[in-house]
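All protein chains of the complex are present and in place, except for one that has been dropped.
Labels A, B and C are assigned to the chains in the order they are written; within every chain, residues are numbered from 1.
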Amino acid sequence: MNPFVLRTASRHLRAANRLHAAPATAASLANSKRRYATFNWEDPLVASELYTEEELAIQETARQYCQERLLPRVLDAYRNEDYDRKILEEMGELGLLGASIEGYGCAGASTVASGLITKEVERVDSGYRSGMSVQSSLAMTAIHDFGTQELKDRLLPELAKGKLAGCFGLTEPNHGSDPGSMETVAREHPTKKGYYLLSGTKTWITNSPISDIMVVWAKLQTTGKIRGFVVERSQCPPGTLETPAIKNKTALRASITGMIQMDDCPVPAENMLPEVQGLAGPFTCLNSARLGIAFGAMGALEDCLDRARTYALERKQFKGNPLAKYQLIQKKLADAATDAAYGTLAATQVARLKDAGKCTPEMISMVKRQNCDRALANSRILQEVFGGNATSDEYHIARHVANLFVVQTYEGQSDIHTLILGRAITGVQAFV
Amino acid sequence: MNPFVLRTASRHLRAANRLHAAPATAASLANSKRRYATFNWEDPLVASELYTEEELAIQETARQYCQERLLPRVLDAYRNEDYDRKILEEMGELGLLGASIEGYGCAGASTVASGLITKEVERVDSGYRSGMSVQSSLAMTAIHDFGTQELKDRLLPELAKGKLAGCFGLTEPNHGSDPGSMETVAREHPTKKGYYLLSGTKTWITNSPISDIMVVWAKLQTTGKIRGFVVERSQCPPGTLETPAIKNKTALRASITGMIQMDDCPVPAENMLPEVQGLAGPFTCLNSARLGIAFGAMGALEDCLDRARTYALERKQFKGNPLAKYQLIQKKLADAATDAAYGTLAATQVARLKDAGKCTPEMISMVKRQNCDRALANSRILQEVFGGNATSDEYHIARHVANLFVVQTYEGQSDIHTLILGRAITGVQAFV
Amino acid sequence: MNPFVLRTASRHLRAANRLHAAPATAASLANSKRRYATFNWEDPLVASELYTEEELAIQETARQYCQERLLPRVLDAYRNEDYDRKILEEMGELGLLGASIEGYGCAGASTVASGLITKEVERVDSGYRSGMSVQSSLAMTAIHDFGTQELKDRLLPELAKGKLAGCFGLTEPNHGSDPGSMETVAREHPTKKGYYLLSGTKTWITNSPISDIMVVWAKLQTTGKIRGFVVERSQCPPGTLETPAIKNKTALRASITGMIQMDDCPVPAENMLPEVQGLAGPFTCLNSARLGIAFGAMGALEDCLDRARTYALERKQFKGNPLAKYQLIQKKLADAATDAAYGTLAATQVARLKDAGKCTPEMISMVKRQNCDRALANSRILQEVFGGNATSDEYHIARHVANLFVVQTYEGQSDIHTLILGRAITGVQAFV
Partner (left out) sequence: MNPFVLRTASRHLRAANRLHAAPATAASLANSKRRYATFNWEDPLVASELYTEEELAIQETARQYCQERLLPRVLDAYRNEDYDRKILEEMGELGLLGASIEGYGCAGASTVASGLITKEVERVDSGYRSGMSVQSSLAMTAIHDFGTQELKDRLLPELAKGKLAGCFGLTEPNHGSDPGSMETVAREHPTKKGYYLLSGTKTWITNSPISDIMVVWAKLQTTGKIRGFVVERSQCPPGTLETPAIKNKTALRASITGMIQMDDCPVPAENMLPEVQGLAGPFTCLNSARLGIAFGAMGALEDCLDRARTYALERKQFKGNPLAKYQLIQKKLADAATDAAYGTLAATQVARLKDAGKCTPEMISMVKRQNCDRALANSRILQEVFGGNATSDEYHIARHVANLFVVQTYEGQSDIHTLILGRAITGVQAFV
């Protein structure tokens, strides 16, 4: 299925009859008021009513792919820290990469649709979603929003297809929450005109070991201003670029993570992103990714809930009662379902606002923080439902729990978003 | 301002330019994507985008009334457990009572609009909101949904105006969470044909001491089936009906609460609600009230946040820094703002679903439980911002905290809603 | 019963057979290892094994007085904000005031015994305990530890008997957590030699309206150093000292609280506490009081647990089952019992360390913070057991809940103690 297919798939899938923001008059609804619908524990507050046919079709496409193609691979990938590079191509074929970009072979879908894709991928594994997010929200967004037309024309279609793999180099070993202090530097090539030499080390970079192109942020030696560069691996002389993998990770083991080590790595000046300087560049990309995470975390949480519910219904203890009959178990399920439903509504609202040009970074901080916090907290509680069996990776719950800790942490640790919100609410900053 | 005014007030108040559920195409928004709006801490996720002009106008009307007329009265009312009966009439004049009922002098507004009214009232005080909810959601809804045409025609307009005060008698001293075990009984009058005699005691009945009419639920002696009766105080012979107030309450002291003691109290058979039997009757009313509570609790929480934020900005400690500068304070504010924003979105969604006939009781359980739990938890945390000054009632925070405990408890204690949700999720009941 | 009686009462009460810190050899216990004792939910970890006969006898004396004489008064006192001045005299007669002071008519009991007294008083009401703590730990400790021999000889016996009432003036309207910034000033009397003139306002002062003597902290105008003064009401000319009560409190209504307003109030130089300057003075007293609070809060929590347990056993819902049969209820009780048991052990340990001269202020911060936090959190959870009936003050739970918020807040709000602990753990201060 290509992006075009993705864009039009919805027509055939559902006959929609959705809510409008403006309600019908009370009068016309008089008869229906007592006509109760059915409660669906998988979508308790009927978020689906907020989506267009197209968005639902895209979600369905993504879900089918993830459940049929990703889920069977995840156990081995996680056990062996073995990311399958082909996944990017498969996603590319379906139009899942850079899905909200218009043109360049991308689907041009809404931000909501993009969010629903990430939700479906993360329903399987946060690592898979990370790999996709880095490609879509970080690398492609950086090039699309800030790159030259030449870079866009040349790279975006290949990134959209997954033929090229991309990554995003911002975090450094000594600078996580505080990227403004980065040490990576770009200086003008002393002899080769029109080139910069990049030196420095980035770490915890998803996809870096397999990336063909890397969006790297560095300070211009001359001005001290942060600028973005598209580093193309194929153009780097030996010894100027290394991207060693970080192994023995404690989570996100189905994704591949590494460093970017640059030692006077030459990059043509045309590969410097012209449209932005300072932290506005990386933050725009991060905001895009964070909103995706707000959706994605809800996917992982819903999977935890689904699995815990199934286990609670099948596992019998004490006189043959299913665990599901115990109040302490029901509370865990009810809490998780509630947080999943609330978080999905909130992420959807912010995505709508983004498409309408009414979104602010603080809104994204709010939903990134809350959805990650709640996904993590609930997944841990749901893990208890499995008792000792949670120790078997075949129940998948421990993997989600381990992953969601990182999801809560990266792209803005929760405490950082707390302080962003605190500043927005009070007008006073408390970072230092 | 009469209901008509309420219904049309919106025209003049705001020029709306709201979101649609279906987003504009990504293409048309290309330019606006980076145009960030302003973050508004009082509505962080821009719930206002989900409301119609009319709904916003109704909210504005309610807000103005509550802030100007109710707020100045609340301290004394709470201190002295002194509910001002005139409030119902004032609310009636503005069309705030039974606002979602069509006809009978009611505003016929959407469920969302009704929710916004309760939110504004509870922003001042949960007790004031209780008084209004009992009138609107319980007494009026019972009569409107289940009463004879004669009862509707005769009582609803007077209740809508606040000329008559109503209440709702379900809870009994020995039966709170389990109304199906009620002991109040209705037997056919042994001598006076066409009359029932009601005997039994209801307790924790908001408004009962001042009520002119009481919707009372009782078991028919003949069948054991639960039926509703409209007891009219003016028709009750001396000694058959007492409604003593319960004093020295630990919360909701700005509302009036009492018992309904019936001793062979005669009620004409025409006052038995014909359209319902069993618990479906009271539960329909409770669901209406509970949804109002889900909105209302967010109003109280927003007021706590507003007051805590102001205090944190004005109070200086340690080198003249405002409390707002401290990370531990900012976290309290950020958490509260997040939960208020999420809860408002969720309540709005359920109200929309209700107007579309797509709401189930479990959805209402979810938002009633979650919004009350979060309002209570956050209000308690925000109380810490005030330090010792929280002990002064003039900071209002302790009143909200005390009230919200009851709000979490009544109309379905949170644990009960947990079990309702648990049953809906698993298909297994765990009440016993 | 006088202090002597208190000191010796233990002989008759219990034949003790307590644990020693050094255990008997494993060999000698071989037979007993499987001999299980009985679990006592009121003392689950058998803290009583840690107390001497004398300490247990003192606790018993205090308990009996509190249950028989204080409990019957508390409802009215709380409703009407009406503190009975005679309580101090009654406590004095029993030797409960300044119980750990040696001499001056005081009991000379251990710090543990003092803690057990506060626990018993706060089991009834935190306000009653506040009144006692202010007299014992703040006023008497200040005079005992830092006063002249003349002040001790003249005032301590009368304070111990409760004939004189004392209070402690540190907090000011603009300086709660940061007393070092106090504005109250003491300047030498321009004409009357040997006198100081005190000016300034103290607020939230327990007992101030009824106090005969007030320990007031002020900055010497000449040096800027903080010094303590014993202000004797009977010696203050009209217009120089006012102690208006603060009414309409939202908690601790069974205690009396007020301000101390001094306007060139003359105090003889002999009434300046000679043995201390700076914040070391008030902090020594506060540490004494805080340790008492760590015990006291456990008393209030135990009372909440006791009442919730009784209610849960008596209240039947759903097929006649007592609430106690529900898992969600049992969890609330188990959590509370655990925190009460842990907190009692910890407070006891710190009191033992204090008597051995091995206690540090940070230890007191730890147990004050944790015991208050847990008492508050659990009391709120236990309140849920009562459902709507918690709204009746006759169940006592709402009073404890309201009180415990203030207990958590005063004498070092929990966040402040968090930062004290954080500094002690890391060596880095984060107050500013």
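Criterion: a contact is a pair of C-beta atoms (placed from the backbone, for glycine too) under 8 Å apart; a residue touches a chain by one contact, two chains touch by 3 or more.
Note that the structure is a prediction, hence the values are computed from the model and not measured.
Within the complete assembly, C:T360 is the residue of C:Q64, C:Q221 or C:T360 that touches the hidden chain. Only one of A:I58, A:A251, A:I293 or A:L333 touches the chain withheld from this view, namely A:A251. With the whole complex as reference, residues 18-27, 29-39, 41, 44-47, 49-52, 100, 102, 108-112, 145, 284, 309, 312-313, 322, 324-327, 329-331, 333-335, 337-338, 341-343, 345-346, 349-350, 352-363, 366-367, 369-370, 417-419, 421-428, 430 of chain C touch the missing chain. Interface residues of chain B with the unshown chain, by the touch rule above, are 326-328, 331.
Remark: the residues of chain A touching the chain excluded from display are 79, 171, 174-178, 181, 204, 246, 248-252, 257, 316-319, 321, 326, 328-329, 380, 383-384, 387-394, 398-399, 401-402, 405-406, 408-410, 413-415, 418-419, 431-432.
Throughout what follows, only the chains that are shown with their structure count from here on.
If the chains shown are joined wherever they touch, the resulting network links each chain directly to all the rest. In chain A, the positions touching at least two other chains are 326-327, 331.
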